[in-house]
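And then chain A:
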Amino acid sequence: MKQLSAPKGWSQLLLKPPATPWAALRAAIAAGGAATAQTLIDAGLRGRGGGGFLTGEKWRATAQSDASPKYAVANAYESDPAVFTNRLLLEKNALGVIEGLAIAALSVGAREAMIGVRAEYSDAIRSLESVITSAEREGVLGASVLGSGRELTVRLVPLQGSSMIGEETVLLKALAGKRGQPEQTPPYPSEVGYLGKPTAVNNVATLAAVSWILTNGAAAFRQIGDPAHTGTVLVQVSGSTTSSGVLEVPTGTPLAEILAAAGGPARGATIKALLVGGPSGGFVPAQLLASTPYSGAGLAAVGAHIGSGALLALDGSVAIPELAAMLTRWCADEACGKTIPCRIGTRRLAEIGQRFVDGLVGPEDGQRLQALAADVADSALCAHERLTPSPLLTGMRYFEHEFYPASVAQTSGAVTGRSR
Partner candidate 1 sequence: MARIPGSGIVRGMALTLTRFFQPKKTVMYPEAKPDIPPRNRGRLELVIDERGTLKCETCFQCAQACPIECIDMGGTDTKGRYAVHWGPAEQYAERREESAMRRSGRTVSDAAAAQESSLDLRPVEAALERVDYDPHHMLQILESVQDSYGYLPVDALKRISRATGAWYAMVYGTATFYKHLTFEPGRNRTIAVCRCANCLVAGAGRVINTLSFEFGTEFGQAIPWSNLRLEALPTHPPDASSPLVVIDGEPQRELSSRNAESWAAALAGRYAA
Partner candidate 2 sequence: MSGAQMVWSRMTPGGRALAVLLPLLSVGGAALTALLVVAGPFIGATIGANLPIVRFLAASVITFLITVPVAFLLIYMEMKIIALMNLRIGPDRVGPAGAVMSVVHGLKVLMKEDFTPPSVDVPVFTLAPVVVYLASFMTIMVIPFAPDLTSVGLEFGLLYFFAIGGLGVVGLMMAGWSSFNKYSLLGGIRAAAQAISYEIPLTLSVVGIIILTGTLSLPKIVEAQSGSLLDWFIFRQPLAAIIFFIAITAEANRTPFDNTEADQEIVAGFATEYSGMRFGFFFFAEYVNVFIVSALFAAVFLGGSNAPINVPFSPEIVVDLSGLGLLLPIAAGVAPLLGTLAIGLPIYAISARIKAWQALLAGFLIFGALSTAAVGFWAWAMLPPVADLIWFLLKTFTLIFIFVWMRATLPRARIDQLMGFAWKWLLPASLLNLFVTAAAVLLTA
């Protein structure tokens, strides 16, 4: 599990524990909840879990909700099986994450905070547990946080059994011991969350950034990365690159630069496309790599999204239709089954994708795919459903010649072993 070294000029905030433990927490207690939320809004911190909402706004909405008690939850569950950015973060900077969570809890007025983490991350769990135990011993957590009189307990909840748990409403249901099926939003978790009470749910990377912001100031954070989507993001590069691992990337960095930071294409390979965002991500073809910045808006313009933070480099040996079909099949299998368009629509999408692969595509299949993808995305209750059509749609958008045998580019069928 490697962390790649970043080029000069890229700020590295998240993967180092704070220099002075609990300084940010002290600052937050002194400033109060409203001021802390305002600091975050000034810093322009957006959620790193894929939602992209302003964290400060979320906290303010939760704090202003009438119901009580309130909760704070850290989402350390990574839906993408291949990505270990959160795992690395938790192992290296558990202190920052816990501090961020404590700040979140105190800002919204919660007395109980939970961290939902993958049960398979045994090292991460150990490091979190040790931080929590030592924090309790030092009086940072417990009946009176740093002597302020506010009470806070942090509970670590290992979860497993479904990859949907990474979605925030599903996480809240799993924490409550219920079936992991998402709820309709709005009402957002800031109104109706854990056990129906206002809950602030944040990704652990966001919480680590919170800790940094309160120590170093909102202005400093604002300088980093894309002005619309400030700060750094943890990205995992893999595939046909020279080296693969986790990189902390300032937002707005062009994809080509990220690739270069990972050492560029592997020896003898030419990158055909990047799969950006994980199994439900979008293909970004080689020609767009230099011009596409890694930020929410920049990626949306080309049909991709940040998603899980994965960047998979694909070389010429990969057949896009086959990969897209298998990814769609994975998404369909992982679906929780709550809504009919997701449960059945994604399966149909996977079938259409497979028909393209097998060469059995019918004349209306292309149109049917577009229509079905539009319906599935429109009716989506959660991001999983909304993003499932992305591989097939972006694949058809940029690699149409591979989907339709008219002008066939010979591929060796690296994915499924079948050549056309």
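Regarding selection, all candidates are chains of the complex that A comes from, given by their letters.
Going forward, a residue touches a chain if its C-beta (ideal position, glycine included) is under 8 Å from a C-beta of that chain, and two chains touch if they have at least 3 such contacts; residues count from 1.
These figures come from a predicted structure and were not determined experimentally.
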item: Which of 1 or 2 touches chain A - same complex, any copy; value: 1
item: For the chain A and candidate 1 complex, residues of the former touching the latter; value: 1, 78, 80-82, 84, 87-88, 118, 120, 157, 159-163, 174-181, 195, 238-239, 275, 278-279, 281, 310, 312, 314, 318, 322-323, 326-327, 330, 333, 336, 414-417
